[in-house]
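Removed from the display is one protein chain of the complex; every other protein chain stays in position.
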Amino acid sequence: MNSIVGKDHVRAPRPRKRKKIAVGGVAAASLIMLASCGSSSKSASSSATTAPAASGGTAAPTTAYSGPTVNLTFWSWVPGIAASVNLWNQTHPNIHVTLDEVTSGAAGTYAKMFSSLQAGNAPDLGQVEYYALPQFEHTGGLMNIAPYGAASVQSDFVPWTWSQVTLGSAVYAIPQDTGPMALFYRADLFKKYGLTVPTTWAQYQADAQKLHAANPNAYIGAFSPADTGQFAGLAWQAGANWFNTTSNSWVVNINDAATQKVANYWQNLVSNHLVKVEADFANGWYKDLSDGTLLTWPSAVWGENTIVTNAASTSGDWSVAPLPNWGSTSADGNWGGSTTVVFKDSKHPAQATQFAEWLNTNQQSITSLITKGGLYPADLTGEQQSAVNSPVAFYGNQNIWSVFESGGKLVNTSFKWGPIMFTTLTDMGNAFSKATGGSGTLASSIATTQSQTVSAMKSQGFSVQTAG
Amino acid sequence: MTLVSDANLDTSPPSGSPPDPPPGGLSRRRKPPNRSAILVTAIMFVVSIYFLLPAYWLVVSSTKGPTSLYSSEGLWFSHFDLWKNLRGVFSYNGGIFVRWILNTVIYAGVGSFFATLLSALAGYALAKYRFKGRELVFGIILGGVLVPGTALALPLYLMMSKVHLTNSYWSVLLPSIVSPFGVYLARVYATSAVPDELLEAARVDGSGEGRTFFKISMRLMSPALVTIFLFQFVAIWNNFFLPLVMLSNEKLYPVTLGLYTWNNEYGQAPQLVSYVIIGAAISVIPLIIAFLSLQRFWRSGLAAGSLTF
Partner (left out) sequence: MTVTTEVSSATAGGVSDVAPRPRRSRRSSAHIAFLAPFLVLFLLFFLIPIGYAVYESLFKKQVSGLGLAPPTTKFAGLSNYSAVFGTASFIHGIERVLLFGIVQVPVMLVFATVLALLIDSVAARFTRFFRLAFFLPYGIPGVIAAILWSFLYLPSLSPIDSVLKSLHFGSISFLGAHTVLWSIANIVTWEYTGYNMLIIFAGLQAIPRELFESARVDGASELKIAMRIKLPLVVPSLVLTSVFSIIGTLQLFSEPQVLRAISTNIVSTYTPNLSAYNQAFTLNDPNLAAAMAVVLAVGTFILSFAFLRLTSRRSIAR
């Protein structure tokens, strides 16, 4: 039922992989936290409201709302987000936010959002991942919150995230967290097998061959065919531009040269048995991460916790390096992350916008989202918080965060998701599964996905061009 | 199969020994062991390993923590963490596992109770009253037996979301009350088990139709009712698709959906692997008790139902 962990149906980019202190306990836990903080938390948080600029950079307009009490509903699946909501409710007596803790988007919540949008009873606010945003935008489900001052927080956020939430001058969401990618690797085993930490994908492949020759039972990494989120991040890094828009039509270019390059590269690794084909986020994969079968994992910042949690015995063995590059240009990809949106039927868009901005720029709220929800903030000030900017003992006291922070700055800002991303990614995952199962190749899967997406878009009425 | 015929050669007394008393029902002749008995028993023993081994693995594994689960021999005990697992499964996330079990008992218990009652009423009416359109109504209900429940779940979801009934106890409970097979079984059983003369006598005595049903007929139909109850109980207990489609609030989950969710979440909390395993073992116990304690009833009901299908 959850996409958080990667057994979701869409295999879409994952928001995060951290402890999901599951839903029921969250409210209780946060209540305890607030209670134990006692009166001091109250005064601290009230100062946070009156002066959001102090904590969140150039934050939202500070004009306090003083009309009759407004009630907002908010659907989210981020563990521990109730703590942030409670903090807001304590400090904003006139704008009450009711949190509905739902299952993750791809596990059915998106479908429920769409059906409630159609029925006209959608919540005011919701959690939506980046890749899903266009699908909501292009069915008219989201409120343009630019008129309510949303554009004023642009400079608070990592640049690429802002281009993901805007369309022309319209703003459709406030970024929450990101998943810049890097290479997790077993420093101890690299030394043992005499491998060099790869800076390019060519070196990564050379390492793979050297390793395979030394130990046929060890692999440089795994390829999980259904995990299109990872593949999308790697294509993103290689310079892919899957979707674009002209003034009145979509340009679909999934089968572009960059994506073909990435597909062929991994196909070569798969065909030569240099990577292990297996489902990620499953117990076999965890075991392989723990016992030295897998030496690297190209993953996002939240992967840090996946390793800590599931390969606890390897403490001190892992390090993080920038994602290997294609040739000499430095670029990074992103895997996961989500936003806060205001749905089109909200009767209080101004107040909803204010909450969305506060949630993702207020430093107390961000601290809570980092520690309880395991999010890596999209807020630039938030990235400097000590919880995500200090050495980690598990990783041999490396400050792994700085690798991700500089990676985030190299993420291509012009990459766009398409309007039927669920279909695109599902088709891609199915084709990849077939390819690794023996019918077709990853490259032909990409071509298939391109044509399937185009015909699905056309049948829904979109006007579509294909780039030459 | 030759084994069985061998059995005959050895066991059927050609002469001399007095014929066995006619074996009735379950009571079975006990004979001294012989070659064919040993062979048949050996075969069944081997087969039972197939059925029991995974359950045995479940029991063994529920005594292991997440680390020894991966590192130790699957079929034998390792570091004994049973109590730790038990405490964990019942306390994790505010003890939500207990709530899932209770939910399941509510869904299965209440659902199958009403399913049985409604099926009994409808089956009885179809068996004991002649009215226009009776065969048509029965035919349509029988057609319902052939429509898969999961094919219905999606349309039900679409429909219920229009009236905002999804994500509630009702969304799982109400559809579970409808059991066309139960009606079929009740009708077949009532036809043979409730004599018309008895009903007529009751009427002569001035008993109302409803009173007759509850005081007399239901008692006569009880083996069938137990069968319907148990099978509906299991059907609801096992149902995964309907709650998966309908529910998004964890607090409303039945134990199947809850454990499935945990099974997908252990990447975030490795101890969940052990909780899933011990939770699975625990969730099976009530069902087995129900079947064992009621088996005398439901078997006869089942025999009647299947023989006349």
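Letters A and B mark the chains as written, and numbering starts fresh at 1 in each.
We adopt the following convention: a residue touches a chain if its C-beta (ideal position, glycine included) is under 8 Å from a C-beta of that chain, and two chains touch if they have at least 3 such contacts.
None of the values given here were measured: they were computed from a predicted structure.
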{"item": "Touch partners, limited to displayed chains, of the chain removed from view", "value": "A, B"}
{"item": "Selected residue (touches chain absent from view) among B:Thr63, B:Thr256 or B:Gln271", "value": "B:Thr256"}
{"item": "Hidden partner chain, touching residue among A:Asn89, A:Ser115, A:Ser330 or A:Gln385", "value": "A:Ser115"}
{"item": "Where the missing chain touches chain A, by residue", "value": "7-10, 106-108, 110-111, 114-115, 135, 137-141, 224-226, 245, 248-250, 277-279, 281-284, 287-288, 419-420, 422-423, 426, 429-430, 433-434, 436-438, 459-463"}
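Just so it is clear, only the chains that are shown with their structure count from here on.
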{"item": "Sites on chain B touched by chain A in the complex", "value": "67, 70, 92-94, 96, 99, 158, 161-162, 164, 166, 244-245, 248-251, 257, 260-261, 264-270, 273"}
{"item": "Complex interface listing, chain A residues touching chain B", "value": "1-2, 4-7, 17-25, 28, 101-103, 108-109, 112, 115-116, 119, 121, 281, 283, 286-287, 290, 305-306, 309-310, 312-313"}
